[in-house]
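Note that one protein chain is taken out, while the other chains of the complex remain in position.
Here is chain A:
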Amino acid sequence: MRFKQPSVLPGFNLAFGYTIVYLSLLVLIPLSALVIKTTSLSLAEFWQVVSSERVVAAYQLTFGASLIAAVINLFAGLLVAWVLVRYSFPGKRIVDALVDLPFALPTAVAGIALTTLYAPNGLIGEQLAKLGIQVAFKPLGVVVALTFIGLPFVVRTVQPVLQDLEAELEEAAACLGANRWQTFCKIIFPAALPALLTGFTLAFARAIGEYGSVIFIAGNIPLESEIVPLLIIGKLEQYDYAGATAIATVMLLISFVLILAINLIQWWHARRHGMRK
């Protein structure tokens, strides 16, 4: 395989060079600085920082809650996208615009709003408290906040795919005797799956790095509801830059591996179905 495929489109060199420079300035150089700073620690010190009980608990919470939130968004997002594409109802445009709100809202505002609602004396929290469920200041609160900020990613990636899905496919399925449920499971869902995976990845990635909306609702109790980004900020406030970067490096590594894995699944899925050569 050749590095550069012959193409009628001009400007490959320029565009490729620009891409590399851009990605380097914005992503690669800052991230390498992170890793370099970490190397000021000895291996033993590094290990001591990242394997401390509090840090491990935070890792578990951040990745666990992000995963749960992304899975919830996978289904909720599909449902919302489906409703927005398939049905017309009064105020549809407003609902459509509402979906983007978590994108636009300052995360701190979202965090405070959610906390007010879900706190034991809040509107929803009060009702849940009667059932013995506490959301705010518990890991559950973290999941709620992360679900909130991740929703638009799934909706916005799945919506255009559902929109473009030919009605003929469903008609063909109906002619062949499939009922609505079978058509959904066997035709519509598989068609939307690649987009769903993309949306899932985006929501998941965003949730891992989320800080603003979580710290208010989480309560930040060490070993219970403390997320990794908060730990990093904490280290920074104590001028423990090396410790902060050590925690960040591990987080970066895990995130990269997870996202790479999801991308590989997508790539394999596309290849298997002959959409790519």
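We take it that a residue touches a chain if its C-beta (ideal position, glycine included) is under 8 Å from a C-beta of that chain, and two chains touch if they have at least 3 such contacts; residues count from 1.
In this section, contacts and distances are computed from a predicted model.
For the omitted chain of this complex, the UniProt record lists the protein as "Sulfate/thiosulfate import ATP-binding protein CysA", which is one of "Sulfate/thiosulfate import ATP-binding protein CysA", "SDR family oxidoreductase", "Succinate dehydrogenase / fumarate reductase iron-sulfur subunit" or "Dihydroorotase".
Residue-wise, the contact with the chain that is not shown comes from A:Ala173, picked out of A:Ile149, A:Ala173 or A:Leu202.
Within the set A:Val85, A:Ile187, A:Leu236 or A:Ile259, the residue that contacts the chain not displayed is A:Ile187.
For chain A, the residues touching the chain absent from view are 166, 168-169, 171-179, 182, 186-187, 190-191, 193, 273-275.
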